[in-house]
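Every protein chain except one is present and positioned as in the full complex.
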Amino acid sequence: MAQPVRYLLVGASHAALSALQAIRMHDPDGSLTMITRDDALPYSPTVLPYVVSGRSQPARVALKDESWLASQRVELRRGRTVTAVDTTDCSVRLDDGSVLGWEKLLLATGADPIVPQVPGLAGVKFHVLRRLTDAVALRDAVAGTREAIVLGAGLIGMHAAENLVKAGVGVTIVEMQPRVLAGYFDAEASALIETTFTDAGVCLRLGRRAAAVAAAGERIQVRLDDDSELVADLLLVATGVTPVLDYLAGSGIATDRGVLVDDCMRTSAAGVWAAGDVAQARDFYAADPGARIINGILPDAVEQGRVAGQSMAGDPGLRPYEGGVPLNTYTYFDQQAVSVGRQDCGATVRSEAGAGRYLRIVMDADRLTGIFGINSPFDPGVMWEIIQRRIDLGPVRAAFLADPQRAARGVMSRTWR
Amino acid sequence: MNAVPQPQAQTESRVLVCDGNEAAAWAVALARVDMVAVYPITPQSSLVEYLAKFVADGRLNAEIVDVEGEHSVLSVLQGAALAGARTYTGTCGPGLAFMFEPYLRTPGLRLPIVMSIVTRDTLTPQSVWGGHQDAMSVRETGWIQLYCESVQEVLDTTIMAYRIAEHRNVMLPVNVCHDGNYLSFGAARVELPAPAEVDRFLPPPAVHWHAALDPERPMAVDPLTGGAGGPGPAMFVRYRKGHCAAMQNALSVIESVHADWHRIIGRRHPALVEPYRMEGADFALVTIGSMSGAAKDAVDAARERGLAVGLVRVKTYRPFPVQALVRALDGVRAIGVVDRSVSFGWNCGPLYQDVLTALQSAAARPATLSFIGGLAGADLTIGHFERAIALTRAQAREGRSGGVIWLNEEDR
Partner (left out) sequence: MPAYNTIAFRPELCNGCGDCMRTCAEVKTGSADSANARIQISADGDTLALALCRQCGDPKCVANCPAAALDKRLADGVIAWDGSKCVNCLLCTVGCAYGGIVYNAAAQHVVKCDTCAGDPACVRVCSTGALRYLTTARIYNEVGDLEDLFAPGLSGCQGCNTELVMRHALRRIGPDTVLATPPGCIPGMGSVGYNGQTGTKVPVFHPLLTNTASMLTGIRRQYRRLGRKVHAVALAGDGGAADVGFQSLSGAAERGEEILFICVDNEGYMNTGMQRSSCTPFGAWTSTTPVGERGRGKTQHAKNLPVIMMMHNCEYVATASTGFMEDLYAKLDRALAASERGFAYLHIYSPCTTGWRFPSQDNIEVARKAVESDFVLLWEFTPAAGLQLTRDVSHPVSISEYLRVLGKFRHLDDAEVHEIEAAVERNRQFITGLAQGQHPAMARLAADRADDTGARS
C-alpha cells in the first residue's frame, strides 16, 4: 500500500466539496484525494431534472472544474467505487482491486434510488434519476415518448413530470400518499400544487401504488392496487432514495438507515467522518439530542460537509452541527414553493391560501419552527437563521405575523448583520 | 566672552594662543568628527560656542545638534554612534548629573564616544566654579577618564581619545577631563598640528563595533539580558567581564596611542602617569589635573632647598594604572595625594583612596596623607603645595599614615 493520503473523501458532490473547502481553509497543503463513482466532474443530483428538460447542458453542470481542483491540490479519481472500508489498517478497497490508505476518511457517498418491490418491475426497462447518466438517458428517451408513467410524487417525480408534460408527453403520476410532495408541504400547499399540475394536463393517481408491471410490446403496462391499468412508453421510478451503505459491510462503522454521526460528523470509527445524504445526524427539533435523522437536503449536505471538513482538519473554529432543519424550495410552472422547518413542531399561527398564494407560519410559543409559502415573499435563509438561533419573536410577534419578510429582516439587522 | 578668532585655512602646523575650551574645539575639528551635540553649561559654554562657530564657518564639517538638554546630548550621540558616526560633546557638573541616565549606559553599549568634562564642583552649595567632584562622581561607571594638565594636553588628548575609544580591543567611551576655570579659560601657547598629520594619526572610524543599527545587517541592540535561569545570567556575566577586559586593554592602548602621537606629531605626553623629579625621591606628591603645574613648581623649589621630594601626576585615572603608579612611587617613604574632590564615605580624596588600594601591590608600605584642595574654583598655589610637601615630609619621618588636610581651609 502506498503512502496513505492525509484526507480521503469518498463522494464528490455538495457534502464532499464543502468538506474539501473547509479542510483547505485550515490545511492548505495536506494531501487530499477525492473518489467519485461518476466519470463526470463533480455535479449535483439536484440539477438533474433540468438536464432532463434541456435547461442545463451536461457539459455545464460541473460544480468545480479541473483547474480549480488542481488549485486546491485535489487528486480526483473518477469512475471508481469504494467496495470496502477497513478501519483497522485505515484503508479502502476500490472496484479495481486497488487499496488506498488514508489518515482521515469522509464518507459522502450520498444515496441511491429506492426501487420498490413491484412484481415484474425488474423485467422491464424503466428509468431512475439520480446520476448524470440517468438524466441524459431520460432526456434522450423523452423524444420518442407519447405517454409516461411516473412512480412517486416527490421532488424528482414532480420535476420530471413537469418536464415531460412540457415536452408534450401525456403524464400520469402514481403516488401512494394521498397528496403530492407529502414530505415537503402540508395538505393545503399540496392541493395548490396538484391543481397546477392537473390544469397542465397531468393525471394524478394519488393514494395508489403499483401492484404489477409488465412489458406490453415496446410499451410498459402498470397495474395499480385498484386494478386499474396504465400503459405508457416510459416508466420513471422516483419513489425516494436511500443511503449508499453496502460498501460498509464488515467495516464496523455503526449504521442505522444511514451512517450514524455525532455533532462533529464523526462516525463510530476513529478517523472516519460522514456527511450529506449518507449520514444520519442530529435532528434539530428532537428533544433527545441523541435522535438521528436523514435530512437528505442539499443545504444540509453543505452544512454537514463544512462541519466534517473543519473537524477533519482540526480547525479550532469548528462550530458543531446544530441539527438538521428541513429546507426545501420547489419551482414548478413558474410558481415558487418554499418550506423552511417543520409543520408539526408547533402551532399554526397564520395560514392563508388563495389566488395562487399560500402562507403558513408555525410557532412554538414565541419561537418560529416553520414557515411555508407559495409565491409568498420571504427570505428562506433569514428564516432558517431565526429558527436555528431560536430567536424569541415575542417582542415582534404581531409585526412578524403581518409581514414576515420585513420583520425578519429587522430581526436580522438587530441580531447578526 | 572673547570673540572667536577666525581660523585661517590651515595646512601646516601653527601656533596660537587659546584657552582649553577652544583647544578642545580645535581637536574636534582636527578629528573630523561626524556629529556634535551641544547644550551650554558653565564653564563649558564657550567650548560649544567655538564648535558652533567652526561648523558655521565651514571649519568643522559635522552635524551639530542643538538639543534641549544634556540628557538628549548624549542620547543623540548614542544614536549617531550606533549608526557609525564619530561623535563628540562636552559637559560638566549639573549637566553631567542630568545626563547620568544615558551616561551610565554608554560604556555598556561599547560606543566610542568622546566627551570632555570641563570639570566643575557639584551642587550644593550652589557653585559654578571648577573642581573634580563631577568627574570623580562617575569614576566607577565604566568610562575611560583622562585628566589633562595643560591647554596643549587638552588639544592633543582629545584627538588621541578617538584612537583609544575606537580601538578594537577597547570600544569604550572616553572622558577627557580638563579643569573648569583653570584650563577652560586659561589661555596658553598651543601648537596646532597639521591636519594631514592628524589624519595620518587618526584614520576614519572603522565600523567594527559590535552593536550597530543598520538596515543592511539588522540586529537588535540591547535585548533584555539576565534574569535567573536560562542563558541570561551567564550572558550578562560575559558582557560585564568583556567590559572589564576592555578597560584593562585600554592601559596598553593608551600607551601605544601616546607613543604614536609622539612618533607622528612629535609631541610627547605621559600616557598613564607622569613621574616628575622622582630620581632619588624620599617622598612624593601625587597630583591630578591642572594643579600639577603649581605642584611641580613647589617640588622644584623644595629640591632647591635640598628636599628629596618628587611628584607623580596621574593622567589616566580610569582604568586606574596600578602598576605604572606603583612603579613610579617605588622607594618613597611617604606619599601625599592631592585631590580636587571628596570621597564622602571615606572622608578623603578619591585619588587618595585609589593610591592606597594600589599600594597593596607594592613591596613597601609608605606613609600616606590625603590633601583636598581647589574645590569650587579655589586656587592651589605654590604655597599650598609647599605646605603639602612639608606635611608629607613630616609623615615620612614619623612613618605614620592617615588624616586629611583641607588645603584651602585657612584661605582668606
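Which chain is which? They are A and B, in the order written, and residues in each are numbered from 1.
Here is the rule we use: a contact is a pair of C-beta atoms (placed from the backbone, for glycine too) under 8 Å apart; a residue touches a chain by one contact, two chains touch by 3 or more.
Being a predicted model, the structure only gives us computed values, none of them experimental.
Touching the chain that is not shown, out of B:V17, B:M219 or B:V237: B:M219 (per the contact rule at the top). The chain that is not drawn here is touched, among residues B:C18, B:V38, B:A52 or B:A85, by B:A85. For the chain left out of this panel, the touching residue among A:T133, A:S228, A:T331 or A:S351 is A:T331. Even with one chain removed from view, chain B keeps its contact list with that chain: residues 34-35, 37, 63, 65-69, 71-72, 75-85, 87, 101-102, 105, 212-215, 217-226, 230-232, 235.
Considering the complete assembly, chain A touches the hidden chain via residues 14, 17-18, 21, 25, 43-47, 50, 55-56, 60-63, 298-299, 302, 327, 329, 331, 334, 336, 338, 340, 377, 379-382, 384-385, 396, 399, 405-407, 409-414, 416-417.
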